[in-house]
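For this depiction, one protein chain was excluded, whereas all remaining protein chains were kept in their positions.
Our next item is subunit A:
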Amino acid sequence: MRIVDPHIHMTSRTTDDYERMHAAGVRVVVEPSFWLGQPRTSVGTFCDYFDSILGWEPFRAQQFGIAHFATIGLNPKEANDPRCREVLTELPRYLEKDRVVAVGELGYDSMTREEDEVFAHQLALAVEHGLPALVHTPHRDKLAGTRRTLDVVRESGLAPGRVLVDHLNEVTVGEVAGSGCWMGFSIYPDTKMDPHRMVAVLREYGLERMVVNSAADWGRSDPLLTLRTAEAMLEGGFTEDDVDRVLWRNPVEFYGQSERLDLDGVLEAGEPVAATSGATFEGNSVLRGSRDA
């Protein structure tokens, strides 16, 4: 089985997770920039964070045979903090990086006027830099927030097929299904979605434009819930091809729209490269992988 985790915050995870994820078939991860749990107080710390998810973290992932990409953006929570907002002027240079496959994660937290402005501004940046956008839906007032999100997307000029609306559930999926946007589901141990509820959603809404992620971060979460969802799909009567579509082909198609999702070295003849369990750390493959040729 081959798996893309299209939304996971690897800077918060250990090397044990990388090993377990590789063993489970995960070969590609996308790390959206987001809130760190502790509020930032300056633009400089934002840049250090962006540099980290574009620098050290891809290198770390590579040791475990996993290709790491990122999405870059100002998250809605910190869009409300004037000390952080200035990072908007730094974004254009980050949005040109090879490993940036979308703008994000964007969207609403408390649905303030500041969040409106920053959200619309960054959707315009997505258009300008030829990138798709990863948009999360708010934790609170979720249904109204999802509707408002889709309104802003509609006004942005960014094609709905280039927008992934994430953290959906049974209540919000129907709103997005008709919009043409991609639908993302974060499978959590006890909130958001679980594998069996996810299978029910797939049965009702089909597999088109559907992606599943673990959204694992510094909170209670599990990077293997992508695999658990795949297993639940198989138990629920879906085929291996269905699983491959949701866990691999769909996220590859979505982020592939950036034309920067370079999967060289991740697959051989369409199959995941054999497990290395970190053995590349002292070997040449790390250095080989760094060359462009």
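Throughout what follows, contacts are C-beta pairs under 8 Å (C-beta built on N, C-alpha and C of every residue); 3 or more make two chains touch, one makes a residue touch a chain; residues count from 1.
Methods note: contacts and distances are computed from a predicted model.
One chain of the complex is hidden; its UniProt record names it "Sugar phosphate isomerase", one of "Succinate dehydrogenase cytochrome b556 subunit", "Sugar phosphate isomerase", "histidine kinase" or "Molybdopterin synthase sulfur carrier subunit". Touching the missing chain, out of A:G25, A:P58, A:G145 or A:P223, is residue A:P58.
Contact with the chain not shown here comes from a single listed residue; of A:R20, A:K77, A:K97 or A:R249, that residue is A:K97. Where subunit A meets the missing chain, the touching residues are 51, 54-56, 58-59, 93, 96-99, 259-260, 281-284, 286-287, 290-293.
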